[in-house]
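Let me begin by presenting the structure, written as structure tokens, before commenting on it.
Here the complex is missing one protein chain, while the rest keep their positions.
As written, the chains take the letters A, B and C, and residue 1 is the first residue of each chain.
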Amino acid sequence: MSQIKKVVLAYSGGLDTSVILKWLQDEYKCEVVTFTADIGQGEELEPARAKAKAAGVKSIYIDDLREEFVRDFVFPMFRANTVYEGEYLLGTSIARPLIAKRLVEIARAEKADAISHGATGKGNDQVRFELGAYALMPNVKIIAPWREWDLTSREKLLAYADTHGIPVDFKKRKGESPFSMDANLLHISYEGGILEDPAAAPPEKGMWRLTVSPEKAPSKPELVELQFERGDLVAINGQRMKAHELLAELNRLGGKHGVGRLDLVENRYVGMKSRGCYETPGGTILLRAHRAIESLTLDREVAHLKDELMPRYASLVYNGYWWSPERTALQVLIDHTQERVNGTVTLKLFKGNVIITGRSSADSLFDAKIVTFEEDEGAYDQADAGGFIKLNALRMRIAASKAQAERPRRAAAKKAAPAKPAAKPAARKPTA
Amino acid sequence: MSQIKKVVLAYSGGLDTSVILKWLQDEYKCEVVTFTADIGQGEELEPARAKAKAAGVKSIYIDDLREEFVRDFVFPMFRANTVYEGEYLLGTSIARPLIAKRLVEIARAEKADAISHGATGKGNDQVRFELGAYALMPNVKIIAPWREWDLTSREKLLAYADTHGIPVDFKKRKGESPFSMDANLLHISYEGGILEDPAAAPPEKGMWRLTVSPEKAPSKPELVELQFERGDLVAINGQRMKAHELLAELNRLGGKHGVGRLDLVENRYVGMKSRGCYETPGGTILLRAHRAIESLTLDREVAHLKDELMPRYASLVYNGYWWSPERTALQVLIDHTQERVNGTVTLKLFKGNVIITGRSSADSLFDAKIVTFEEDEGAYDQADAGGFIKLNALRMRIAASKAQAERPRRAAAKKAAPAKPAAKPAARKPTA
Amino acid sequence: MSQIKKVVLAYSGGLDTSVILKWLQDEYKCEVVTFTADIGQGEELEPARAKAKAAGVKSIYIDDLREEFVRDFVFPMFRANTVYEGEYLLGTSIARPLIAKRLVEIARAEKADAISHGATGKGNDQVRFELGAYALMPNVKIIAPWREWDLTSREKLLAYADTHGIPVDFKKRKGESPFSMDANLLHISYEGGILEDPAAAPPEKGMWRLTVSPEKAPSKPELVELQFERGDLVAINGQRMKAHELLAELNRLGGKHGVGRLDLVENRYVGMKSRGCYETPGGTILLRAHRAIESLTLDREVAHLKDELMPRYASLVYNGYWWSPERTALQVLIDHTQERVNGTVTLKLFKGNVIITGRSSADSLFDAKIVTFEEDEGAYDQADAGGFIKLNALRMRIAASKAQAERPRRAAAKKAAPAKPAAKPAARKPTA
Partner (left out) sequence: MSQIKKVVLAYSGGLDTSVILKWLQDEYKCEVVTFTADIGQGEELEPARAKAKAAGVKSIYIDDLREEFVRDFVFPMFRANTVYEGEYLLGTSIARPLIAKRLVEIARAEKADAISHGATGKGNDQVRFELGAYALMPNVKIIAPWREWDLTSREKLLAYADTHGIPVDFKKRKGESPFSMDANLLHISYEGGILEDPAAAPPEKGMWRLTVSPEKAPSKPELVELQFERGDLVAINGQRMKAHELLAELNRLGGKHGVGRLDLVENRYVGMKSRGCYETPGGTILLRAHRAIESLTLDREVAHLKDELMPRYASLVYNGYWWSPERTALQVLIDHTQERVNGTVTLKLFKGNVIITGRSSADSLFDAKIVTFEEDEGAYDQADAGGFIKLNALRMRIAASKAQAERPRRAAAKKAAPAKPAAKPAARKPTA
């Protein structure tokens, strides 16, 4: 432990990372640099600075990363219509590689030899932080106190805080905030506590913060128009804004109308199932709208290729491989497909619903002249379909004909010889 | 045309197939056998019998296929969480292979040499009918009047009907039902008319039939409990029913609460984009609930494998390859994965929302003891995660180290030689 | 037929396209422009010019496309390690999109309204020509005489030639060249004749032209060194050459040593199986060498991603979708992965064998320090593997534990209730 001279800590100012800050100073006898990012979590950052100062930290980094977060991480991910396991919009996952990148940049600038974070040894976030850091700075040392120390319960943590004069929030002490939360511009997640029983519904009160419930949302629908360029949202209701402002505005709209609550069981990369509740109001709208504009502007086979690659891309993001060469390779393909994904989507928000009401684009591949049920004046020759079907059927027809011709021979063979039992699937778990 | 002696016609009793019936008799001088199926489209079938009789049909088949439809087609498809292009639940697609199968069975029983249907030459349904028929009866002749005749407009069709004494519904004549519709137990689809403009919202009135709008749905949520066995729904609120009764009940529940409306642009197999509106109240609930029970009972990698294969499976169903060997091969895999997909899902229906509130199963793979944020008494050793991450990072660390070491050499090489331009992507469309 | 004014014909100067030339002039009463390409088929082109002139053609295009062929089509395809159905190196397929492109360019330059080719209606080449042409010139008319005319046998073709004074090669008349062949810089293919029986071995004599048999190849091995940059071959034995010269030299080397003969049954896009024999001496060497240099320089996950996408890419090329947006999207990914695929491969050619003997690269990701069986001085901490394995095993351990715990309950349940028969796979072909 004595080899570390300077460590950069991802520091929120909360209880856990405050304890870690102290613990690093005491156990590693090293200088700690703190890094606190604004990624839209909606909390004041200045208290973190004050606390760090009070703890004797000399180099304190507090960065507004909101625009970079949305522009370079959230939007590229949405170009792929990314959803993990059919439901989860990856709100936590997508923020981690940015934090990892910034930790490494600061470590370089500060000539630090290690980085540290407050993620536990059971979760995905440790993996996301560390895979990112290793990929960007291969020789970095990483200190993950939750995997090292013996403060394995809340009581021990509070006792440590008390012993070392670390201020503890009143609610924390009372255990009144029973969830483990993570917040940023894309979402808030809730885990732990009562949610550890997947059969139990989440509590109506004390949890959801970005959205009202559908029940309490306005009973009047609201129409919204979203404009896309190269697959990215660029304007809401005609108003161009920066990426992070757009997402904030979508959050406001979605949150008001009860859009984007999720309650699910997911499979963590470390091998266990976990239950989480998520609010992703803006992201939920964005996903539907992006699919809608793609439906008009993307070639069928390109769209299907994207759909088939998406689960793998989603797993890469979920598992922390943002900075991997395979994620980059997929991104190059995805970004290429978005060149003509331009246009406008109108939608209606109402009590949890995102209802697409129209899409239009100068790059539309929709050809009303060809698709019409009315006279098409020769735009499409229906007779072509006969040949199309017959050649697509040919292999199946040949197989069926051969099978018919084979049948008598097989029947005879069967009669002649006693039936050989069907080959059993070769490999089965032993009845362990 | 003279070679055909007997043809089995998929006959609804409506205007189009009534014209086809007459046209087949006249043009092909052949006997026509009619086949009308109840797949839950919600229409009386006896009028079809009367009309067929009146048209001189001797062999009239009217079959209740509702249970077979849901049990052997809809449910297997939902085991795969099948969604086409991210949105469409394949309500029309999944009914066609059953019709094709029954047409072929009747053709065999009647020793008919051809089958016929009323699908147009622009759509997917002709492909689905015909691929199915060819796969099951390789030498069958298929007559698709819309690809042959010259009744290429509504006016010509009505004129033909009038000339031949085919009764025309008053509304049809007035053009008051401006949509092309398809209905069965899984959904109703609407295409054509005003919907041919993808920028235009569907009309509030005169279209949706299975669902109320979310706005008009009850303002009181309703809780529902769904029970699954081997991936299939077996009971609602504790009540076991037949497959088709279950789906009908889900439709009732979803329809009442405004669940399952869709408005989308899709890519047809014949190469064009088309716009459709769909109501799939029961299917929408079923998909969410099936995913929820899988989230608890399915291994992570099996679930991901299914997710990666799903788009391909969906395309096979959409494109009409139900009776193909590749669909069967995928089904064998999918069905195998469902052996432990048992348990109960509770959900809340409210104004278009399907809100999962809990899931439980004797086959649950959720391990609260391991995932807990509290003391786990050694169920999970957090230290393991360090090695897990380090080996997963190793290839990226090696690459980054090598790249760092290479950098000075490359820089020197660059200085020595003038930069070679980057290899251009090889294949580009010429500036046509 | 009277609407066509000018047609560009892909013209080889052989019997078939000479008949087509005449037939087009007679049947369509239109001007015919001929286009003959040198893609390394190893035939004189001037006779084609003379024949075209003699047939009254005014615009005659004879182009040397060898460099473009190898640089922009063959090499990009080899970047993907492309093999169709595990065996076929796509020698014919990859030449067609280039011909299609040039046909369209000439049609534009000549203001022609149609193009024509000599491919039959049973094969893949018609599809490759026409998909390419349609993608590049959407309103082009395409005349495929083999699908239109009644010259459906060799006798009829010869009779037509005689009637119209088209010179017929003596051998052709005698039927002494019993194969349908296609040749270019990448390969020669042989189909038809005796090869139509997949149980019959190809004849030892009269067929193979680019390669000696392994039996007759030199009994002394030859060492070759291949240098790659960005995934493309750039030098052989230290000698930099143009792309088409490199492939010609590889053909010479491979041909001399009996490398690259293939005899296979493949699945055509039009739905039938066909048997073909192929000689691809240079391509066979190139594929092995490219894999070898990638094995050293490509990240594992990127390599695996390429391997999983390859069959789809190969099908696109085989089926004629070179000019499709999905092929381009995959190419963008593939090309991106090749940025560091630089280095040298040494191999030994001997009687049909291509034996890799070494690979080296400044971009190597091979780390001898880490992989060594000897002391590694801490480069790799073996203890990490324990955690790696334990977390990768976790989901299986949980499942096995749960299954163990469940067993008594299940056994009891089974005892209580008579066994329900296993759910049968839902969809089966009816015993047609």
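Here is the rule we go by: a residue touches a chain if its C-beta (ideal position, glycine included) is under 8 Å from a C-beta of that chain, and two chains touch if they have at least 3 such contacts.
What you see is a predicted model; the values in this text were computed from it and never measured.
For the chain left out of this panel, the touching residue among A:7, A:65, A:89 or A:104 is A:104. For the chain missing from the display, the contacting residue among C:47, C:167 or C:198 is C:198, taking the whole complex into account. Of the candidate positions C:109, C:159, C:368 or C:412, contact with the hidden chain is made by C:368. Chain B meets the missing chain through residues 267, 270-272, 299, 301-302, 305, 312, 321, 324-326, 328-330, 332-333, 336-337, 391-395, 398, 400, 404, 432.
Although one chain is not displayed, its contacts with chain A can still be listed: residues 71-73, 75-76, 97, 101, 104-105, 108, 135-137, 230, 232, 299-301, 322-323, 327-328, 331-332, 335, 338, 362-365, 367, 370, 380-381, 383-388, 390-392, 394-396, 398-399, 401-402, 406, 409, 423, 425-430, 432. Contact between chain C and the unshown chain involves residues 81, 85-87, 120-122, 126-127, 130-131, 134-139, 144, 146-148, 152-154, 180, 191-193, 196-201, 214-215, 219, 221, 261, 263-268, 270-275, 291-292, 295-296, 300, 303-304, 307-308, 311-312, 315, 323-325, 346, 350-353, 355-360, 364-368, 370-375, 380, 382-386, 388-390, 392-393, 396-401, 404.
By definition in this document, only the chains that are shown with their structure count from here on.
Inter-chain centre distance (chain B to chain C, centres taken as mean C-alpha positions): 35 Å. For the pair chain A and chain B, the distance between mean C-alpha positions equals 27 Å. Annotation for chain C: residues 299, 301, 328, 332, 391-392, 394-395, 398, 432 touch two or more other chains.
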